[in-house]
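Below: one structure in structure tokens.
Up next is chain A:
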Amino acid sequence: MRALPSRRSRLRLVTGLAVGALALAGCGGDDSTSSDSADGGGSAAPTSDVRVGLAYDVGGRGDRSFNDAAAAGLDQAVEEFGVEKLELSPNASGSDRGDNLRSLAEDGFDPVIAVGFAYAETLAEVATDFPETTFFIVDDSSVEAPNVKSLVFAEEQGSFLVGAAAALKSESGNVGFIGGVQTPLLEKFEAGFAAGAEQAKPGITVQTAYLSQPPDFSGFNDPAGGSESANGMYDNGADVVYAAAGGSGVGVFQSALAKDKLAIGVDSDQYESVGASNPELQPVILTSMLKRVDVAVFDSLEKFVNGETIEAVTTFDLSNDGITYATSGGFVDDISAQLEDLKQQIIDGEITVPSTP
Partner candidate 1 sequence: MSTAAPERLDPGPLRRAPRVDGRALLLAVAAPLLAAVVALAVSSIALVVSGSDPFTVYETMLAEGSDLRSVLITVNNGVPLYLAGLAVSIGFRMGLFNIGVEGQYQLAALLAAAAGAAVELPAVLHVLLIVLVAVSVGAAWAGVAGVLKTTRGVSEVISTIMLNVIAAGLAAYLLATYLQERVEGSNNQATPEIAPSGRFPTLDAPLEALGVTLPQGTSLNGFVLVAVLVGVLYWLLVGRSRFGFDLKATGLSPSAAVASGVDAKRMTVTVMLLSGGVAGLVGLAQVLGDTYDYGLEFTSGLGLTGIGVALLGRNSPVGIAFAALLFAFLERSSATLQRIDVPTEIYVIMQGTIVLSVVVAYEVVRRVGVAQAERAVRAATGDRA
Partner candidate 2 sequence: MSTPVVELAGITKRFPGVVANRDVDLSVQAGEVHAVVGENGAGKSTLMKILYGMQRPDEGVIRVDGAEVAFKSASDAIDAGIGMVHQHFMLADNLTVLENVVLGAEPRRGGRLDTRTARARILELSERYGLGVDPDALVEELGVGDRQRVEILKVLFRGARVLILDEPTAVLVPQEVDELFASLAGLRAEGVAVVFISHKLDEVLRVADAVTVLRAGTTVTTVPAQGTTPRALAELMVGSELPTPETRESTVTDVVQLDVQHLSVRSPEGRPVVDDVSFRIRRGEVLGIAGVEGNGQVELVEALLGLRASTGTVRLGDQDVSGWSTRARREGGIGYVPEDRHRQGLLLSASLWENRVLGHQGRRPARRGPWIDRRAARADTARIVEEYGVKTPGVSVPAFALSGGNQQKLVVGREMSGAPTLLVASHPTRGVDVGAQAQLWDHLRTARAQGLAVLLVSADLEELIGLSDTLVVMLRGRFVATLDPAGTTPESLGSAMTGAAA
């Protein structure tokens, strides 16, 4: 779901110079960027002469969110097919996205995966210059070129289901949505959530807030802001809040814990991912809206390696499990029948989920 830079690194330049050296030690662990080749592995390791280039969006590998999901799909492909990989992250301002994309293609990587809609503009140009290379782009389907394959998600569908879950669990008839940055992408989440809540409990109140406005993308990495915003919603009567805000979600969960309310995670199963380091937050994470970027990346690579035809646009939604909701913790077991019913109605086209608020 997240796609553009936080300005954290830039602010750090001005304010936290001295801290920088310490931060680096922390960053180092997350950055396992490398051109691993499976050739050096054990005898059982599969091999392939496919060389995959992957360009992250700002934040890069180690963001525990969107980019990491893509990384997981890539790693799985390395493991299962033995493809070679090279990953590049742009600088903090994102000014070298195009250069990275181009250099991957130029160095002979094929396919090249662009993670995030922000690559669309430069991809159009690079794809023309390298017609023999296959490009994948996540979260965008606007680039029309024979060698560009789009991987897009029906985030509104998953958001619809967690919206319904929120409404069913709400005793106050009041739920909240917190978006990281107010972009069209995030508005899909909002629209689906509100529609799902309304579907499950007509007349329900849905509070909405965004943490920042583009091009300021700090809202994806502002736990304090998330916490503050959630506090306001809980105080206004909400008892379940959907945090579609990347790294800021932790703040929402903390607020829920403090106020003895519930919250919903996003992208990955945050009961597991956040719970791994903060087990005390697990009881408040009702469910998570899963956007399986890892599945999208892995499936696409699988098709590529096997030489299968790849659609110009692949949409990941409820029907192919590219979008779903998490059941960890068992908090939604009692309403799973209703949720599954709604899910089936969406898949069958009986319910059309709006993608704009």
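Selection criteria: all candidates are chains of the complex that A comes from, given by their letters.
Everything that follows uses one rule, which is that a residue touches a chain if its C-beta (ideal position, glycine included) is under 8 Å from a C-beta of that chain, and two chains touch if they have at least 3 such contacts; residues count from 1.
As the structure is a prediction and not an experimental result, all values here were calculated from the model.
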*For chain A, which of 1 or 2 is the touching one in this complex?*
1
_Residues of chain A that touch candidate 1 when the two form their complex_ = 3-5, 7, 9-14, 16-18, 20-21, 23-25, 27-28, 31, 33-35, 60, 86-97, 99-100, 102-103, 106, 117-118, 120-121, 125-126, 129, 139-142, 150, 152, 182-185, 212-217, 313
